[in-house]
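Only a single protein chain was left out; the remaining protein chains are all shown in position.
Labels run A, B and C following the written order; every chain starts at residue 1.
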Amino acid sequence: MRANFFKMNSAIRNGLGYTTLALMIVALFMVFDYVPPEAEQGIAQLIFYFHVPLAWVAFASFGIVAIAGIFYLWLGDQLWDDLGYAAAETGMVFCTLMIVAGSIWAKPIWGTWWTWDSRLTTTFILWLMYVGYLMLRASADDTPQVARFGAVIGIVAALDVPIVIASVRLWRTIHPAVLVTKQGGHGLEDPRMVTTLLVCLAAFTVFWAWLLMLRFMQLRTRSRMGELAVRIAFASAAASDKQVMEPG
Amino acid sequence: MAAPVVEIHNLAKTYGLAPVLREVQFRLMPGAGAFVVGGNGAGKSTLLRILAGLEAPSSGNAIVFGQDTRKLAARYRRRIGMMAHQSFLYPNLTACENLEFYAELYSIAEPRVSAELWLERVGLADVANARVRTFSRGMEQRLSAARAMLAEPLLLLLDEPFASLDHDGSEIVASLIRVAIERGAAVIATAHAVPEIEGVEFAVYEISHGRFASQVHKEEVRRGGRIRSLLGR
Amino acid sequence: MEHFGYLFAAYSIIFVVIFLYVMFICRRQAALDAELRTLEARMAALTKASDESASSQSQPDA
Partner (left out) sequence: MSGFSAVLRKDLRLELRSGESTLALLALSMLVLVVLVFALDAGRVRSVDVAAGALWVAMVFAGMLGANRALLAERDNGAIRGLLLSPLDPGTLYAAKLAAALIFMAVAEVGAVILMVLFFNLEFDASIARLAPILALGAIGFSALATLLSAITGRTRGGDMLLPILAVPIFVPALIAGVKASAAALAGAPLDSMDAWLKIMVAFDVLFVTAGYLLFEHVVGEG
């Protein structure tokens, strides 16, 4: 059963890889050639088409971390822990990129690299939470309970997200708006913009799924090798018993 | 035939890559005692921690009072008393305060009264109000014995109960074990050598390289010079 | 075209960082393969040992 599980998975993984390639090429073409630049912001607004998918993918990953955590605590299967860890890692890559892209876009439009705009702040707090998650993973990797600790942190962080969003929005509206925060995103005038965004969303979702699967299967292999090492330890202990009983 | 207090089916436990327990089969009836003899690191303490529900086995399972030790409900935990290498006592609390605290945890009717009673039983009445921090290793071991047997448990898990005990201390703990067995409790104790406890018949098991030898006859153990005459006779 | 630098920077950073992440995964894969080889070696040693003890039983040394 294990063999074809692996074969089937790598087929899916390669399939995702190629679709990503195709979709990404289409997306880039559409962003740079097909879609009309937004009247006011000029071509800097084109960063938007990658910024939003990055955000969606980051939030989705952190959702998976929490769900995988719940399943791990409930079922105790190492598979869920591997999934949670892989989702957190890939999620962090995309979350970091989202903040970087966001601030690069903010410089020409709002004149500063960073503003405490409610969306950026929320993402930044989320980013800090998962830095903590990954640091815990790194420093506690040898303790047997690291999987349970990771699951609990993943769940607690996800529980906090709605409150972070609410409090930051409340804080943000009262906080004197430093700059006109005209977010280019809402109210896309031209239908081509919408299609481009959708294609970019699809491209990044597949890209993320591919990366997640890549890392997830790697962690699955690592866990299965751990189990194999234990079985070997048992076998060698049994073998040494035989030697003790009747030396060869 | 009464249900066994402890049943172990093909239990195994590893720490990292080191197999600590392998193919353990074991059964213990109420009112019976068992001694597990083995060198350091043979897996004795791990076995007791698994039976106490403090650790989960890697494979196979341990059944205590008919329950899997991975999920022991409070009412079953109440029937287990344990002495480990660590005493589970608070150094900054006095001996009496420690016992009173555990008596409350096991919701014993008169915590103070039972604490004082047990202090007398283990011969620590005169240091009742001294902090455990000031105790010698032997005194702490006696207090740990009192803590373990305070709630009249039906299963006693004793990890080298006689370690660092002087002659009187060993005699006290031995008599407490005898009383527990007469009360119908099951006792599993580990040791480097099997102490001779008068009036109590112990099954002796040997554990080496994580494997549980089946029951070993006392004479065999005696021949191996592993019977430490406890009572000095 | 004055913002082109920002646009170029944003898109290139996205692809460079993801590329580095994939390299990171490949490096971890290499480490895993090395560990796999040691496991296989130990397994081989074990099976050889048990073969020896099995063969020595069947025909005791002359």
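Definition applied: a contact is a pair of C-beta atoms (placed from the backbone, for glycine too) under 8 Å apart; a residue touches a chain by one contact, two chains touch by 3 or more.
Keep in mind it's a predicted model, so treat the numbers as computed, not measured.
Asks: Can you pull out the displayed chains that the omitted chain is in contact with?
Replies: The chain that is not shown is in contact with A, B.
Asks: Considering the complete complex, identify which of A:A106, A:A151 or A:I232 is in touch with the unshown chain.
Replies: Answering carefully, the residue with contact to the hidden chain is A:A151.
Asks: Among A:S10, A:T112 or A:S139, exactly one should touch the missing chain; which is it?
Replies: Selected residue, touching the omitted chain: A:S139.
Asks: With respect to the chain omitted from the figure, which of A:M8, A:L75, A:V131 or A:V194 is a touching residue?
Replies: Touches the omitted chain: A:V131.
Asks: Touching the absent chain in the whole complex: find that residue among B:V20, B:M82, B:A185 or B:A203.
Replies: Considering the complete complex, B:M82 is the one touching the chain left out.
Asks: Footprint of the hidden chain on chain A, which residues?
Replies: So the residues of chain A touching the unseen chain are 73, 125, 128-129, 131-133, 135-136, 139-140, 142-146, 148-149, 151-153, 155-157, 159-160, 163-164, 166-168, 170-171, 174.
Asks: To test your reading of the contact rule: which positions on chain B touch the chain that is missing from view?
Replies: 49, 52-56, 74-75, 77-78, 80, 82, 84, 86-93, 97, 101-102, 104-107, 147
Methods note: only the chains that are shown with their structure count from here on.
Asks: Using Cα averages as centroids, what's the distance between chain A and chain C in whole Å?
Replies: 23
Asks: Could you work out how far the Cα centre of chain A sits from that of chain B, in whole Å?
Replies: 49
Asks: Taking each chain's centre as the mean of its CA atoms, how far is chain B from chain C in angstrom?
Replies: Each chain reduced to its C-alpha mean, chain B and chain C end up 45 Å apart.
Asks: Counting only residues that touch at least two other chains, what does the list for chain A look like?
Replies: Correct list: 229.
Asks: Would you give the residues of chain B that are in contact with at least 2 other chains, written as numbers and ranges?
Replies: Touching at least two other chains: none.
Asks: Within their complex, state which residues of chain C touch chain A.
Replies: 1-4, 6-7, 9-11, 13-14, 17-18, 21-22, 25, 28-29, 32, 35-36, 39, 42-43, 46, 49-50, 52-53, 56-57
Asks: Which of the residues in chain B come into contact with chain A in the complex?
Replies: It comes out as residues 12, 14, 17-19, 22, 58, 209-211.
Asks: Can you list the chain A residues touching chain C in their complex?
Replies: 28, 42-44, 46-47, 50, 54, 90, 93, 96-97, 100-101, 104-105, 107-108, 207, 211, 214-215, 218, 221-222, 225, 228-229, 232, 235-236, 239, 242-243, 246, 248
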